[in-house]
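For this depiction, one protein chain was excluded, whereas all remaining protein chains were kept in their positions.
Entry: chain A
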Amino acid sequence: MATWLLRRMFQAALVILAMTVLVFVGVNVIGNPVDIMISPDATQEVRQRAIEALGFDQPLWRQYLTFLGNAVTGDIGKSYVFNQPALDVILQRLPATLELAVSALLLSILIGLPLGLLAGFRPDHPTSRAIMAGSIFGFSLPSFWVGLMLIMTFSVYLGWLPSIGRGQTVSVLGIEVSFLTLDGLKHLALPALNLALYQISMVLRLTRAGVRETLHQDFIKFARAKGLRPRRIVFVHVLKNILIPIVTVVGLGFGHTVAFSVVTETVFAWPGMGKLIIDAINVLDRPIIVAYLMMIVVLFVVINLLVDLTYTLLDPRIRLETQE
């Protein structure tokens, strides 16, 4: 176990290192921030000073090494716009995005799993057919359009829910959260649902497929031959067997939800990282972009690790030590 964990950590470090190269080079290619930050009629001398101050006069590889050296000490650079360490700016926005993503994740499990079980056990029931047809919309409709439709329906026509911002927040351990106030919950509902819709559909379809497959296994028949109650067969024998693919999808889905909450946050003006990154790209605020991308990479690496660890809890046949 310890060896496995060490090896995984080492692999993770390599992945992160490779990503720093890609991110750094990529960000350098998309445009020169100096063009945006300095007014076009500034003198050559002023321009030159700005370029030197930002280190852009150095060759790319040296810029990269400097960046890497600073990054190891936790310094990813200062945002050009906010004039604060980029990491701090990102971390300030992180709780809002995490709150949104966790809400979406919970929704996808709480809605997707029961509906998937229903559709799996009663495949010919009209409700199941409706669920399956609906799930196609869930993962094929573009998220921005669904977001706009949600606003149209629930904010404009019905006037039930607010359409922008986080609403009233409460500070818990120094972190602002919305879900503890009624106003905050109202603000959270639409963006969370919007973000969860794709995940709900994925979880639902995977659950259904898993149930259909597992039901024909001999061990389910044997469980019935033992005279077990149907509830126990469903929630212990079937569910535990189909959880592995669901954990994978939910785990990686969480990463996606955090990383690509960009659209939802923009539509609902949710003050999270997604909105920050869009703004940063518009003004070529390189340190913010780099810090954001690095954080997402780390997030995915951590999620993958957790998913692998969960496998061993779910399936005794998976032994991490023996993985070569």
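Just so it is clear, contacts are C-beta pairs under 8 Å (C-beta built on N, C-alpha and C of every residue); 3 or more make two chains touch, one makes a residue touch a chain; residues count from 1.
As a working rule, contacts and distances are computed from a predicted model.
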UniProt names the one chain left off this complex as which of "YCII-related domain-containing protein", "Methionine ABC transporter ATP-binding protein", "Germination protein" or "Glucose dehydrogenase"? "Methionine ABC transporter ATP-binding protein"
Contacting the left-out chain in the complete assembly, out of A:93, A:166, A:237 or A:275: A:237
Out of A:12, A:164, A:223 or A:252, point to the residue that touches the absent chain in the complete complex. A:223
Please identify, in ascending order, the residues of chain A that touch the omitted chain? 216-219, 221-230, 232, 236-237, 240-241, 314-317
